[in-house]
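Only a single protein chain was left out; the remaining protein chains are all shown in position.
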Amino acid sequence: MTQVFVQLDQIFVIVKYWLLGFVPAGWQPLVSAIVSVVTVVIAFPALFALVTWFERKGLGRMQNRYGPNRAGPAGLFQPIADAIKSLTKEDIVPLAADHVVHFLAPVLLVTAAFLAYAVIPVGRNMIVVNLNAGVLFFFAVGSVVELSVFMAGWSSRSKYSLLGAMRAIAQMISYEVPLVLASVVVIMQAGSLSTVAIVERQAGYTGIWPHWFVFTPWGFVGFALFMIAATAESNRSPFDLPEGESEIIAGYYIEYSGFKFALFFLGEYLGMMATSGMAITLFLGGWAAPFPFLAWIPSYVWFFLKLLALIFGFIWIRGTLPRLRMDQLMNFAWEFILPMALFNMLVAGVWHFMPPGIPRWLVCIAMVATPCILLSMRLKRKKKLQLRTYQFAE
Amino acid sequence: MVGEGILKGLAETARNFFGSYVSKERLTTVQYPEQRLPRIEAARSFPFLVYDGSDWQQGMRCVGCQICEKECPPKCILIEKSKDKKPDAVGKQQFYPAVFDIDISVCMSCQICVEVCPFDAIKMDVDVDLPTDNRFAGLLLDKQQLAKSNEYYHGIHPTEAAAVDAALAAERAKAQAKKPAAATPPAAPPSAAPVPEAQPVGGESK
Amino acid sequence: MSSLQGYLLLSALLFAVGLAGALTRRNAILVLIGIELMLNSANLNFIAFWRYGPAPAALTGIMFAIFSIGIAAAEAAVGLAIILAAYRHSGTTDLDEMNSLKG
Partner (left out) sequence: MTASFLILALLTVAGTAAAMGLRNAVHCVLALTLGFAGIAALYLQLGAQFVGLAQIMVYVGAVAILAVFAIMMTHKPGQAEASVFSSHWIAGGVVAAAVFAVLAWAIASSEAVFQLLPPQPDVTVQKIGDALMHRFVLPLEIMGLLLTAALIGAVVIAMDRKEETK
C-alpha cells in the first residue's frame, strides 16, 4: 500500500525518467532540463489562469457579488475567454515610444518571473535545478523585475507610465531589503542557501506538530514580514500604488495593449506565486504535509494547496484594505518592517544559542513582542501636520 | 497594536465571503438577461411615438408640428412633414410626419420633447435593451421603430397614460360638441387589437 | 589559445572598452559607468585566475571579487551622489562644460 503512495508521490519524476530512457545518454542532461522547464512553463501559467478566476470569484464573494459566472460552469472558462480577447486585441505601440525597449520590457519581466521558479521545490525531488545558492538566485532574479518595470515605464513616453514606474521602483527597492532580511533568519537557522536543504531542515514532527520554521517566534515574525514585503514587492493591494488606477490610471503598463498587457499581467501573477512559493519553502515546510498522518498525500498536492492558501490570503487582503499613501508606504517600510526584520535576526541568534525548552520560547517571544509593540506605538502616534512647502510649484 | 483594525476588516470580509454562500439575501445581484428588476413607473430611457388603435400609421398622434425637433437640445430628432393631411386623434385634419427619426446615440433622455408636445404624441420609453451591431444605422430609429401602441404606454406608465387618455377624451368630447356634424371619431379609444411592437410589460420579477 | 587566455583577453577587452568610455564620453554618469566596467573586468580576471589557479579551495579569488563588488557598489552610490551634487551646482553633467574649479 505504501508502495502505491510512494509511486503516486513520485509519479512525475518516474514519468520524466521514463521519457529520458528514450534519449541517448549524451543528450540526457539537456533533455532533462527541457522537460523540467517545459513543465514549469506550462503548469504555472495554467495555475495563473486558475488564480485569476479564483481571485475574481473570491473578491466578488467578499463584496457580495457572484463574480464571473457566465463562461463555463461557475465561470471557470473566463480565463480562456480573457486570453482569447487579449490575443485578438490590436497591439498598439505609441508613436513616440522607444520601440525596442517597449517590446523588450514585458519579455524581460516574464522571463525573470519564470526563472524564479527554477529554484522552488514543488514536491519531493521536484525542482528544476538544486542550486547551492538557490535563495540568492531567487532574489537576484527578482531584482531584474525592477529593471523591466523601468524599461516599460520609460519607453512608453507617457507621464503616467513614468510616474508609475518610479513609484514601483521606489517601492520595490524599499521592500526588497526587508524581504531579504526576513528570509535571512531561515538561512541562519538552516545553514544553507539551497531551497532543498531548507525544506529538508523543516522535516519531521514533534507528536503531530511539524517542525516548520513558522512555528517559532522568529519564524512567525519572519513569515509575517516576508508576506507583507512580498505583497509590496508584487505590487498588490494595499501596496498597489504603482497601479493606482484613480491617480495614474494603470501605472507603468498603461501604454501596453493586447498580448503585451497580458504578459505584464502574467508576469505580475507569476511573481506573486513565486514569492508565495518561496515563502512556503522558507517558512511553511515546503512540500511537507502538515500532519504526519496526512503524509500519504503526494507532496506536490501539499505544495499547491499551500500556494492556493497563500494566494487566498493575498486576495483576502486585497478585498479588505484600502490603498496606502506614498508616505505611509515608505514609513511602514523603513520605520516598522526594516527594524523588525533586524530585531528578528537577533532573536533568531538568541534562539540558536539558548538550550531548547520553555525559557527559550518565553525569552524569544518577549524579544519579538517588545519591539513590535514599541514600533507600532511609534507608527501610530499622531503626526503633526504642517503646511506643505513646495520646492518648484511656487 | 498596529494590526487591530486590519484584523477587524479581515473578519468583516471573511463574514461577507462565507455569508454569501450561506444566505442568499446577501447576493443582491440580479442576473440580468434572465432576471429583471420590476420596472419603475417613473423611469425613462428614450422617446417613442404613441399611436391609437391597431394601425400604427393611421393612429399616430404626431402631427409633424416639429416643436420637439426645434426644442431638442442635442438635436437628435429629424422630422419631415407630409404633403397631405389625415385626421388626427381628436378628429381634425392634420399633417403627419412623413419621416420621424431619432438618433438615440445622440439623445440624452432629457424628456423635453415630451414636455413640449401639445398632442401627447411623444412619450418616454423604459426599454433599455437596445443593443445593435451597427453603431450608426442601428441606433437611428425610424418612424416604424419608434411607433408603440397606447396599450404599451399604459403598460409602462399607467398613471400618466390614464391622465393623458382622460385629457384626450375630454378634448375629443369638446371637439365633437363643437362640430356635431362631423362623422364618427376616427380614432377609436384603445381597442383590444394585437399590437406588433408591444413587448411584455412589467417584467418577470425574480 | 587556452581557455584561461580567452577569459583574460575578454577581460582586457572589457577593460579597454570601459577605459575608452571613461575617457571619451561627455556625460559624467557614463564616465562613472565606464569605471564600473573596468572594475568588473578586473573581477573577471580574479575569478578566472581563481578557477585556473593552483589552489581554488582557498577561495581567495572569490573573496577578492566579493569585496570588489561591494566596494564598486559603494563607489557607484557615492559617485552618483557627487554627480548629482555637481549637477545641482553647475546645472549640467557635461564634462566638457564642467571645467572650472571655482564655485
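Residue numbering begins at 1 within each chain, and the chains themselves are lettered A, B and C in the order written.
Simple rule for what comes next: a residue touches a chain if its C-beta (ideal position, glycine included) is under 8 Å from a C-beta of that chain, and two chains touch if they have at least 3 such contacts.
Because the structure is a prediction, the values reported are computed rather than measured.
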Where the missing chain makes contact, among the chains that are shown: A, C
Residue in contact with the excluded chain [from A:137, A:239, A:269 or A:336]: A:137
Sites on subunit C contacted by the missing partner chain, in the whole complex: 1-10, 12-27, 29-30, 32-34, 36-37, 40, 43-44, 47-48, 50-54, 56-57, 59, 61-63, 65-67, 69-78, 80-85, 87-88, 92-96
Absent-chain interface as seen on subunit A, which is shown: 98, 101, 131-133, 136-137, 139-144, 146-147, 150-151, 154, 169, 173, 176, 191-194, 391
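To be clear about the criterion, only the chains that are shown with their structure count from here on.
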Joint neighbours of subunit C and subunit B, given as chain labels: none
Furthest chain, CA centroid comparison against subunit B: C
Geometric centre distance via CA averages, subunit C-subunit B, whole Å: 77
Chain centre separation in whole Å, for subunit C relative to subunit A (CA means): 34
Subunit B residues touching subunit A - in the complex, by the definition given at the top: 1-3, 6, 9-10, 12-14, 16-17, 19-21, 26-29, 31
Touching residues (chain side subunit A, partner subunit B) in the complex: 58, 61-66, 316-317, 319-321, 336, 372-373, 375-376, 379-380
